[in-house]
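Removed from the display is one protein chain of the complex; every other protein chain stays in position.
Think of it as A and B in the order they're written, each chain with its own count starting at 1.
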Amino acid sequence: MSKMLKTFRKGGIHPAEYKLTDKSPVEILPLPEKVTILLSQHMGVPAIPVVSKGDTVKVGQLIAQGRGFVSASIHSSVSGKVVKIDSIPDLTGYKKPAIVIEVEGDEWEENIIQSTDLRKDITFSKDEILEKIRESGIVGLGGAAFPSHVKLILPQGKKAKALIINGVECEPYLTSDHRLMLEYGEEMMVGIRILMRVLNVRKAMIGIENNKADAVCHLKDIASKFHGIEVYPLEVKYPQGGEKQLIKALTGREVPSRKLPVDVGVIVHNVSTAYAVYEAVQKNKPLINRIITVSGKSLKKPSNFVVRIGTPIRFLIEAAGGLPENTGKVISGGLMMGKALNSLDVPVIKGMSGILVLPEDETKRKSIEPCIRCSKCVTVCPMGLEPYLLMLLTQNWDFYRLEKEMVLDCIECGSCSYICPANRPLLDFIRLGKTDVKKIIRER
Amino acid sequence: MSSILIAILSLSSLGIVAAIILYLVAQKFKVLENPIIHDVEDALPAANCGGCGYPGCRNFAEACVNSDSLDDLYCPVGGQETMDIVANLLGKKAKQTDPRVAVIRCSGSFENRPRTNHYDGASSCAVASALYVGDTDCPVGCLGMDDCVEVCEFEAIYMNDKTGLPVVIDEKCTACGACVEACPRDIIELRKQNKKDRQIFVSCINTEKGGIAKKYCSVTCIGCTKCFRVCEFEAITMGNNLAFIDSDMCTLCRRCVTECPTNAILEINFPLLNKTSEKVNTDIKK
Partner (left out) sequence: MSKLLTVSPSPHIYGKDTTPNLMYGVIIALIPAILASILYFGWGAVIVISVAVISSVLFEFLIQRFLLQKKTTIQDGSAVITGLLLSLCLPSNFPVWLIILGSLFAIGVGKLSFGGLGNNPFNPALVGRVFLFISFPAKMASWPEAQGFQTQYIDASTGATPLSIIKEGLGKGDSISHLMDKIPTYQQLFFGNMGGSIGEVAAVALILGLAYMLLRKIITWHIPVSIILTVVIFTGILWFVNPEKNADPLFHILTGGILLGAIFMATDYVTSPMTGKGMIIYGICIGILTVVIRRFGSYPEGVQFAILIMNGFVPLINYYIKPKRFGEEVKNG
């Protein structure tokens, strides 16, 4: 492309892309026998169960009510019988409350419109839409799982000028957003129009990295039919999917330290979230399934699946050809920011965008060498921090200086650990330092 | 000749001028302080470990001199002996405090607690604990890296490679509490030091139901209350499927040890009683 593509300026890396599944159409995964629905799939307060053991539930039925402002409701993703409400190991292995449902048939709530027709006309008022989004338990599907309705209610005195839709998908391997944009582009556009109405903005910008040229073309075609929505191809650079980096790339504005995007007049939502909003508002369908990329070089059949929330990971991997012999690591999410799993029995949650299976030889970390102060971590840090220093300060328990060196600005993108020639676990310690500093600030 | 003379004279006068300046500055910035603080500081072990709650021995000495009573002040490193000397110097009375020693309340060795995954991150318990449950299924057990070993200023803890658990060297432990703070899982407890360093304690802090906990660890406390019922001295309390032996009340009668069905109660530095306790003991000690 002749003209320069937009991107953020500071730092960033270029990990290998490995987009193995960008040509595989989304398949609908059959129902598992049993689903485990965790009650804390979002940031904020866990939901409270409103069903009890032995109840029969339908697809889309509310089974746990969000409480407090930052929380999200949870709906049954299958029809069947509640067999257990207990503590079940979540993605970290620590036990968290969950509802286990045994699948019987596939009976949906009556008010959910199951047809796939596009419903383009938005007939609801701003408050009605907001209420629908809140009731549907939609959270940010990009990974952070922040309750979406909270993001749509702007703080007093703040005004959004533009909506940014994140279709960057800068993580290696992941293609769920890519496929969604290709296959459900129009639905997503309606979802964006709905979000625009709620936020009362006239402009929406979709940022897509240029390695998804087909999605860019496709969406540019459709966007002409929707007023106010524009598609921007972006230069490929990690971590462009980070909220602050994307805003910088698209608008040139930097969100100040510890401030929200709305402070520079924008709101960011993920493409999957926009699609979920469409389904919730136009089809009354709560968030009960999502697209997940199951990928890995040694997998027999890497695919993109539409998966019901609560399906065990093992079931997904079986559907993708089974766990390869040489598996060393199974990751939920992307290579850069995902979480390694200690068991295949953990369930799919709302914020999960991919399951990656890595062979053994790619998982071992190399031995840690002394820091040679090459300053590569400083160069690649997209937040302008000094990772080598933050790690040192964490190891020395110097939390006062850690705070002064703005450790809380770290977005945990992992660029520093990625680039370090001495294989130092920079992010491991920075994350620890962040937690400790947060604790100290809370105590104040 | 004259040049040597000039050099000597000029240097000497320079020296004298500097000395006068130094003297004046010293006079001007003279800090008056109680000389007894210095004496108290000399009596302290000078470990600067922070175990007393003050940043260093000097600050602790100041606190001793400035406070009315020594009841809240205790140097864990020097122990009662040091506190008596300090009390003597200051003409105050030191509170009688029993010396304490750190114990590791987890027996989940490689053998007793099978590993369910392989941890490959930074070698730090704090990092691993924040990340996930650990390389076993026990959510509260020892993670087996060396946060406690590293933080110990007295080299009183080492890692036993065979069990993957830390071992406290009683003679070196000063009960400064640094390891207690460093352990992200709060496994380490400071207990009363007994004769011959003998110690009886429940070596587990797992509060899950016995049936579940037993699945991932063979020496977990299952909360069966057998020890609680057999103890004549009310030293054992039960709560959350977990027994706890109060070291101040325990008389080291060893009846609970034989009673425990999972060998969760450890006895250290005792002559052998029976085979099972021997097995656990050799696992954990040395």
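Assume a contact is a pair of C-beta atoms (placed from the backbone, for glycine too) under 8 Å apart; a residue touches a chain by one contact, two chains touch by 3 or more.
The structure presented is a predicted model; accordingly, all values stated were derived computationally and were not measured.
> Which of B:C57, B:V86 or B:A122 touches the chain that is not shown?
Selected residue, touching the omitted chain: B:A122.
> Of the residues A:P15, A:P97 or A:G322, which one touches the chain left out of the display?
Within the whole complex, the residue contacting the unshown chain is A:P15.
> Give me the chain B residues in contact with the hidden chain, please.
Residue positions of chain B that touch the missing chain: 115-122, 127, 131-132, 135.
> Could you please point out the chain A residues that touch the chain left off the display?
Output for chain A: 10, 13, 15-16, 172, 244, 248, 252-257, 259, 327-331, 333, 335-344, 356, 358, 360, 362-366, 369-376, 378-379, 381-386, 388-389, 405-406, 409, 412, 414, 417-423, 425, 427-428, 431.
Here, only the chains that are shown with their structure count from here on.
> State the interface residues of chain B toward chain A in the complex, per the touch definition above.
Residues in contact with chain A: 116-117, 120-122, 124, 126-127, 130-135, 137, 139.
> Enumerate the contact residues on chain A facing chain B in the complex.
Where chain A meets chain B, its residues are 89, 91-95, 339-340, 342-343, 363-365, 425, 428-429, 431-432, 435.
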